[in-house]
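Here the structure is laid out as structure tokens; the discussion comes afterwards.
Left out: one protein chain. Kept in place: all the others.
Going by the order they are written in, the chains are A and B; count residues from 1 in each one.
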Amino acid sequence: MFSQLIQNLIDHTVETSLGYFQAELWLCGTIVVLLLARLFSLDRLLPGNVLALAGSVTAVFAAWSQLETVQAEPGFSETFFTGLMIQDLFSVYFRLFLALFLVLTVALTILSGIPDGEDAPDFYTLLLGATIGMMIMAGANNLLMLFIGVEMASVPSYAMVGFLKGRRTSSEAALKYVVYGAGAAGVMLYGISLIAGVLGTGDMSLLADRIRIVAEGGVAGLGDAEVRLVVLGVMLVLVGLAFKLSLVPFHFWCPDAFEGASAEVGGFLSVASKAGAFALLVRFAVSLSGPSSAALMSAFGIGLGVIAMVTMTFGNLAAYGQSNMKRLLAYSTIAHAGYMLMAVSAMLVMQNSPQAGALGQEINACIGGLLYYLAVYLFMNLGAFAVVALIRNYTFTEEISSYAGLGRQNPVLAVCMLFCLVSLVGIPPFGGFFAKLMIFGSVYKAGDLHWSMYLLLAVGGLNTVFSLVYYLRVLKVMFIEERPADSRPIRLPSLERAYVSLLGAFVLLLGCAPLLADGLTLLAGEAANSVFSAAVTSR
Amino acid sequence: MQPSLSGYLLIGAVLFTCGVVCMATRRNAIGVLMGVELVLNGANVNLVAFSRYTTLGIDGQIYSLFIIVLAAAEAALALAIALNFYNNHLTIDVDKASSLKG
Partner (left out) sequence: MTDLVGHLVLFGGGAAVLLMLPLLIGKLVRPHLPTPQKDAIYECGEPAIGSSYIQFDLRFYVVALLFIIFDVEVAFFFPWAVVYGSALQLADPRLSDAARQELSNRLLSEPAGSETVISPEAAWQLGLTGFVDILIFFAVLLVGFAYVWKRGDLDWIRAVTRRAHQAPDQTVPTSGHTTTVSTSA
């Protein structure tokens, strides 16, 4: 019997789990090869950036093949590694998203040459390691994996922020990021210990069920001491996630870290670490939602709505006075985290309402909208950061004033920036508009259940109008002002031009090419569906 | 005399509170990191206690093992960053890290 048990464990690990984990394994292998190449002084033959690019492209193919198999079975959901991780369309969607983003980031670093030959293995090790952490965050099915994912994503990020050696601002940014980040991770861990201890399990798919058992009356209320402890734990975990998402009371690090880090790293952190944290937030929120915790979770939903309002308002207001482009984009990142949080808030309010059964379609649409938003955000935000990085290589500055007259001198860069910024505002026909529309639509539907959702919608709409002003200011500098006569001309090689054009084209196409946009919407909807079906089948 | 679960949780809570206070009040970066370690160890005490007294079982001890390793990795990286900061600024006072703001 025991022999059978071990044999099953080995078989399941080798045949199923490692297959589901292959994208991460390819990245792990790439890291080891990167270090070995350096160890045996093969870096002339196999430069670090080529290896990293090859590894991340392989990871994309691995994730793509998983997508095809998982998509063939609607509602597919299976835990692996003895229940520590979960494989469904939601996690595969994020895996593919992160791998694709990794390829784009590595390509950008190759074009802009941010790690020199000496540092390339170090830098790409950190970059790939952080991506593995984010993939684990998206597939976590256990509180331990939740924490390991967050740590694996953050620890290399701290180092990447401080990667520009000998620069005062870079080391300062890294210090601030690591001090706040380590604190947030510690607080989150304490929350995890409370949840796991009181509910007696770390398995996230069992949490809602255990809350029902702990709340003896059947409905979890704050009157019960054990439920109070769980609620405290959930709040502490949310602090950690809010830090990763740079939501308002925990956003201090974001502008400083982005300004001190290179633009490439800023772009990576703003998209990838947000995506991983949102995946985790959705999974965590869904795993806690159940019939007995409905009242608590819908209160959490409204609380997240309030945080979303404050976050986007703060982000947009603070972005006004910025003269540094990276800092402006950092505040814009904060504001966008607020927009995306609206979807999670609406989802929680709807899923924990008495009419949840009838609202299945709308609940799906919330998460579908969030996934679509993240995909569009990838292209528009990375595009903006890429332009900042490429211009920096010529002008050696990231001040907005140095962009004067760029529209005439280098139309490709300027038009790409135009597409990205306009899409960030959310103006049709760009992708950002439809993404925002989907989220606002979900929040509107949630408004029937609680009035505060209408308020959230109104604040979101107002913020969109606010944000127009500071994005337009950058565009005005680029297109209307004259370029100073003594400034250095920016002549991009054709490869770099092709790169930014590609990103700009995707921002446009995701908005106005129905085939691409509908395909993505459909995929996002299915992925959203899978996260809920997992929660239902395990119950 | 068998100590009860609440005794261990109390120790964990005291460690956690000390850690948070230490993080909030210390100006020295190393001091802040010591606060973080206290918080992590508060969580570890909780997990090990829960693993003895609740259905969490051996999982709790495995959690704390992973946490010890992650905490060490994080502390090592934070020390390296603090060292880098010292090389650039000749201080590790976090209040002196003020050239980035706005």
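The rule we apply is simple: a contact is a pair of C-beta atoms (placed from the backbone, for glycine too) under 8 Å apart; a residue touches a chain by one contact, two chains touch by 3 or more.
If you're wondering where the values come from, they're calculated on a predicted model, not measured in any experiment.
Visitor: Among the chains present in the display, which ones are touched by the chain that isn't there?
Guide: Per the contact definition above, the missing chain touches A, B.
Visitor: If I consider the whole complex, including the chain that's not displayed, which of A:162, A:369 or A:447 touches that chain?
Guide: A:162
Visitor: Quick one: say which of B:10, B:24 or B:73 touches the chain that got left out.
Guide: Once the missing chain is taken into account, the touching residue is B:73.
Visitor: Mind pulling the subunit B residues that touch the left-out chain?
Guide: 58, 62, 65, 68-70, 72-77, 79-81, 83-84, 86-87
Visitor: Contacts of subunit A with the missing chain: which residues?
Guide: 1-3, 6-7, 10, 31-32, 35-36, 38-39, 119, 121-123, 125-126, 129-130, 151-152, 155-156, 158-159, 162-163, 165-166
Throughout what follows, only the chains that are shown with their structure count from here on.
Visitor: Averaging over Cα atoms per chain, report the distance between subunit A and subunit B in Å.
Guide: The mean C-alpha positions of subunit A and subunit B differ by 26 Å.
Visitor: Mind listing the subunit B positions that touch subunit A in their complex?
Guide: Within the complex, subunit B touches subunit A at residues 12, 16, 19-20, 23, 29, 32-33, 35-36, 39-40, 42-44, 46-47, 49-50, 54-56, 59-60, 62-63, 66-67, 70, 73-74, 77-78, 80-82, 84-85, 87-89, 94, 97, 99-102.
Visitor: Over in the complex, which subunit A residues touch subunit B? Could you list them?
Guide: Residues in contact with subunit B: 143-144, 147-148, 151, 155, 158-159, 162, 165-169, 171-176, 178-179, 182-183, 185-187, 189-190, 192-194, 196-198, 200-202, 255-256, 259-260, 321-322, 324, 327.
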